[in-house]
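So the structure is just underneath, and the comments pick up after that.
All protein chains but one are shown at their positions in the complex.
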Amino acid sequence: MDSAELLALYERMVLIRRTEKAAHDLFLQGLVKGTTHLAAGHEAIAVGASAALRDDDYVFATYRGHHHAMARGATPEECLAELMSRATGLCRAKGGSMHLTKASVNMLGSYAIVGAHLPMAVGAAWSARLRGTGQLAVAFFGDGATNIGAFHEALNLAAVWKLPVLFVCENNLYMEYTPIADVTAVSRPAADRAPAYGIPGEVVDGNDVVRVQEAVARLARRARAGDGPAVLEAETYRHFGHSRTDPATYRPAEEVERWLKHDPLDIARGRLVEDGVPEETVTAADERARTVVQEAVEAAKSAPPPDPREAFTDVWADGGAAWRT
Amino acid sequence: MDSAELLALYERMVLIRRTEKAAHDLFLQGLVKGTTHLAAGHEAIAVGASAALRDDDYVFATYRGHHHAMARGATPEECLAELMSRATGLCRAKGGSMHLTKASVNMLGSYAIVGAHLPMAVGAAWSARLRGTGQLAVAFFGDGATNIGAFHEALNLAAVWKLPVLFVCENNLYMEYTPIADVTAVSRPAADRAPAYGIPGEVVDGNDVVRVQEAVARLARRARAGDGPAVLEAETYRHFGHSRTDPATYRPAEEVERWLKHDPLDIARGRLVEDGVPEETVTAADERARTVVQEAVEAAKSAPPPDPREAFTDVWADGGAAWRT
Amino acid sequence: MADVTRERADDPRPISYRDAVAEGIAREMRRDPSVVCLGEDIGAAGGVFKTTAGLHEEFGPERVWDTPISEQAIVGAAMGAAMTGMRPVAEIMFSDFLACCWDYLANEIPKVRYMTGGQVTVPLVVRTANGGGLGFGAQHSQATENWALTVPGLKIAAPSTPADVVGMMAAAIRSDDPVVFFEHKGLLARKGAPPPPDHVVELGRAAVVRAGADVTLVALASMVPVALAAAERLAEEDIDVEIVDLRSLVPLDTATVLASLGRTSRLVTVEENPYQGGWGATLVSVVADEGFGLLDAPVRRVAGECVPLPFADALEEQVIPTVDKVVAAVRSLAAY
Partner (left out) sequence: MADVTRERADDPRPISYRDAVAEGIAREMRRDPSVVCLGEDIGAAGGVFKTTAGLHEEFGPERVWDTPISEQAIVGAAMGAAMTGMRPVAEIMFSDFLACCWDYLANEIPKVRYMTGGQVTVPLVVRTANGGGLGFGAQHSQATENWALTVPGLKIAAPSTPADVVGMMAAAIRSDDPVVFFEHKGLLARKGAPPPPDHVVELGRAAVVRAGADVTLVALASMVPVALAAAERLAEEDIDVEIVDLRSLVPLDTATVLASLGRTSRLVTVEENPYQGGWGATLVSVVADEGFGLLDAPVRRVAGECVPLPFADALEEQVIPTVDKVVAAVRSLAAY
């Protein structure tokens, strides 16, 4: 990867990190309601994968999906406005943090039932093949999702039909509060299961955006060539608790410390420095991201709330919600 | 296995075969309603496994479960009476062919939703461990069941909790009408998945009662010793179509012929002959089975139908069905 | 199969409900290449109920897909395909098995449009064989249309005649909204008038299938012939029954029911699903509110008993509404 591209990916990661920090702060100020599942720490997976995809590829994410929405082009403002229940939010304040979606760029949603979106991604890949578009579908999911039935059914169907779909596991070592190792029969919850479907299963440092980009590019090429799906298990760690109410005290301090030192932003910055990119160039990217997010916060704050009548739109394709005639 | 035991197993298999033949004939006479899924061809799996189990071990089976009910001690009469909607049926005519159950001998049921009973068997094994009884649970299921979510969840949970449960797949090469190979990503649908749960996965000739008994005995010992669950994939073939309406024309004649030559009864008979058991002894066993089934048919035929009021019993533990107070 | 439609246009030979299913799907597959089918054993085998017979021959394996036994993957993949330009028709073999993919029916498919603020459209059909009366026991006999009714965002079709099967299948497949399409197992062998070419029956339009002055019977799917038979018997007693075939539960055609009630002032619902949580309850609650002034008598529901489906015929008859039970209910109201 050349350093210009890396710098762009770095900036995107910073943008995500800062947006999530803003979401966290707004939560504490009472401006974000409901719940949030911050992806701080996971940025390299979304940004690295995205860099390896075509613009028209399909992405399906989980409730922890801010990074995927932004990696695919959602703006910090659209995301924050959604979290702050504004009419200008990505989903017009009807979805919230757990359901960020930007269909116009084929980021086809964030789903809050663990594992449910894996079969959907399979279906999108099937559709791409039926329509002959060469598109790929990618499902991002957590380590915990590997133990639910939908995971199994999705991987088998994708393998049998040899579909262009990638299953990217963000293994952050925990479900909500339970270590994934305590409830999973194999040590690599995703990659160790790939052989059960006769497909490749790879492990990658999910905090290194370059490695992620390379792995996804390779598996995507393969899938597009008609060689079928693959599993990629990206090792990572979340910086915050599971959701806003979780102080994450169940994690050993030493483990947290080790992983905070293995920060995706630091790793990318280190690579930039190694590549000879001047310090000021990097700082300028930081600065740009800071400004964008600051402006996004202000814009979202001053955006209007949704019209209450919006509660009764969008059930049906005709725009309405009538269930009687 | 000594030849006395083998002879007993042989006789049990003949009993099952003849009972199923009777069920088939009664169906054609209009005396059996609904549907049946005959297990003719699968007898060695039920009888061999049963011979390796303790009397108090738990068995869970599928809609194709006549052989399991009888292997665990249900009489041909109880089974046929159930199929013929008689008050004397195993389930008092409320279950039918697909739900044969004999709880008094811990044959805890036949379930007609593919894969649903695997987690139940896990739960029974968990219960055995909590109660410290040393009991084992066995779930028998088809090759088609290996692609459903409950399979995955059950195997993982059993493995994580190291429970005394065996997963015995009766691989008869087909789901209903579709070859299992067409819809499964690995060639051994059950055994090839065992590594995804870190447990042993073995394949056995499911038509050889001795081999089945040995394999189950070995895996049962292991499980009872606290070493956790295992998968056993028993290769077999059904002699009839999937269910009563299916002439099974989708199966190549050559394949059918080959498998009919590999009949579990013939194999057991061959072993008995090899062991020097006299022809007459074997014939006498055949004869006994014939008589039992003949008498069972007559008894079932002359048994009374259920009292219509039985429709309103057994919803609740108090015996009734009241949903209002 | 190719020219079934044309044949039928000038050949009013009756068509079976079973054949109407395949015919309805085939018509839409001919007119719209984005229609694809998936499900267990639906391909060369033609489905376990033969309701997809001929589709694999006519349209080939790229449009008719056999799947593993993976209900979640079937419906989940249908959803993903529907979101990306296809019109999938997924078969769930028995409606009881909807429980195996209920997350998709309850939480994903009906909500994704709303929760994304209208960004995505999910034009899919989930077809399934529904209902009892065939001695299939507790796990293969349920009438589960009421499950779907608990979930806003699903349209629900449940035709009672072959022509309606074809017409409502057209409407369902062309609909940009998700539709659960209940095909009644007990009706598969029944024959009826063939559908005209291009037959489309809009979802949410009930049919008054018998006019009458004394009591309104509202029925669905296999309960329509039961209601019709009851009406014949009641006619002998000079009780004149009007019968409304709802045809779909969502949209629910309450207008037609209230209009009928305006004529009869008496209402009985006839539903196969259990009394507790059954669709008749929702309809009755609309009537008890908006139609209260029209009522001259209590409203009665003849519904499935609140027990699982038993195997034996003699027991199953106790549980599923019969002509006798409908007659008794109507008689008691007429006398009120």
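Each chain gets a letter, A, B and C, in the order it is written, and its residues are counted from 1.
Note that in this section a residue touches a chain if its C-beta (ideal position, glycine included) is under 8 Å from a C-beta of that chain, and two chains touch if they have at least 3 such contacts.
Predicted model only: the values in this text are computed from it and were never measured.
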- line: Not-displayed chain touches, in the whole complex, chains A, B, C
- prompt: Among B:Glu77, B:Glu153 or B:Asp263, which residue is in touch with the absent chain?
  reply: B:Glu153
- line: By the document's definition of touch, the residue of C:Ala53, C:Met223 or C:Val287 touching the omitted chain is C:Val287
- request: Kindly state which of the options B:Gly95, B:Pro164 or B:Gly241 is in contact with the chain not pictured.
  value: B:Gly95
Identified contact with the non-displayed chain, of A:Gly34, A:Gly134 or A:Gly226: A:Gly34
- prompt: Of C:Val48, C:Ala171, C:Leu252 or C:Val323, which sits in contact with the chain we cannot see?
  reply: C:Leu252
Query: Which parts of chain C are in contact with the chain that was left out?
result: 96-97, 99-100, 102-103, 105-107, 110-111, 114-115, 137-139, 144, 146-147, 149-153, 250, 252, 273-282, 284-285, 287-290, 292-293, 295, 297-301, 305-308, 310-311
- request: Touching the hidden chain in the full complex, which residues of chain B are there? Just list them.
  value: 58, 60, 89-95, 99, 101-104, 108-109, 111, 113, 116-128, 130-131, 137, 149-150, 153-154, 156-157, 160-161, 313-319, 321-325
Statement: Listed in rising order, the chain A residues that touch the chain left out are 33-35, 82, 85, 91, 93-96, 98-99, 111-115, 144-145, 147-149, 175-178, 182-184, 250, 305-306, 308, 310-312, 315, 321, 323
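One rule holds in what follows: only the chains that are shown with their structure count from here on.
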- prompt: What whole-Å value do you get for the distance between chain A and chain C if each is reduced to the mean of its CA atoms?
  reply: 40
- prompt: So what's the Cα centroid distance for chain A and chain B, whole Å?
  reply: 45
- line: Rounded to the nearest Å, the gap between Cα centres of chain B and chain C is 35
Task: Provide the list of chain A residues touching at least two other chains, using ranges where the numbers run on.
output: 149-150, 153, 156, 160
- line: Residues in chain C with touches to at least two other chains are numbered 67-68, 70-72
